[in-house]
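All protein chains but one are shown at their positions in the complex.
On to chain A.
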Amino acid sequence: MQETKPTITIKGTRDGLILFIDENSSFEEILQDLIKKLDASTPQKEEPVVSVKVKLGHRYLTEEQRHQLKGIIEEKNRFQIEAMESDVIPIKDAKTWLDESQLKVVNQIVRSGQVLETKGDLLLIGDVNPGGRVRASGNIYIMGNLLGIAHAGIEGDQEAFIAASYMKPAQLRIAEYISRAPDYEADGVYMECGIIDPDQNKIVIDSIKTLSKQRKVISAFERRMNNG
């Protein structure tokens, strides 16, 4: 190699390796160099699995390229990719993120037979009557009575939750979890929220006050940013 910048820089940290991939080299070059670099060190049998973080810089990889890269790194040596971080995302993804990140404020009564569905978080100012249904890909906040069905995280976000001023729902659904009202006549609860309790592996209803402990990051958008 000449005096050019290396295409791949490897840094060791306490948590594992970080692979910096030069953003100006072509993808083929990177793959070749990567194979070379990895071949240089043959793994020993007893070596533990090392976690690797790949930093892509201002490079965008398609799903296929990501797969290729992952294949090379994980196959040859006993590495495990922990994350692939890129500083750029396509406009299309950004737009969907924006859509999903928005807090949609709706002021209506969701009556029997009506379905209100939104992307992102939903703030409903009004009641959900029995037989009515609200659905959101993020959290659901209801300033009113929840008497119908609420489904948060419809695209599978298990961190989503449902909060309401008054809660006496027919059903609460979060991601693929469903809980329903008890068969006996029960009073509703004020200022409570429903979240998935991972210990019990079901939806629990708890006071809104406890929410700050369980969910540090409330916005669905921030969660996605953090999780990549």
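Just so we're on the same page, a contact is a pair of C-beta atoms (placed from the backbone, for glycine too) under 8 Å apart; a residue touches a chain by one contact, two chains touch by 3 or more; residues count from 1.
The rule we apply is simple: contacts and distances are computed from a predicted model.
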item: Chain excluded from display, named as in UniProt, from "Septum site-determining protein MinD", "Phosphoribosylformylglycinamidine synthase subunit PurQ", "Carbohydrate ABC transporter permease" or "NADH-quinone oxidoreductase subunit"; value: "Septum site-determining protein MinD"
item: Listed residues A:51, A:129 or A:171, member touching the removed chain; value: A:129
item: Chain not shown: contacting residue from A:6, A:57 or A:113; value: A:113
item: Contact footprint on chain A, counting only the chain that is left out; value: 109, 111-114, 127, 129-132, 147
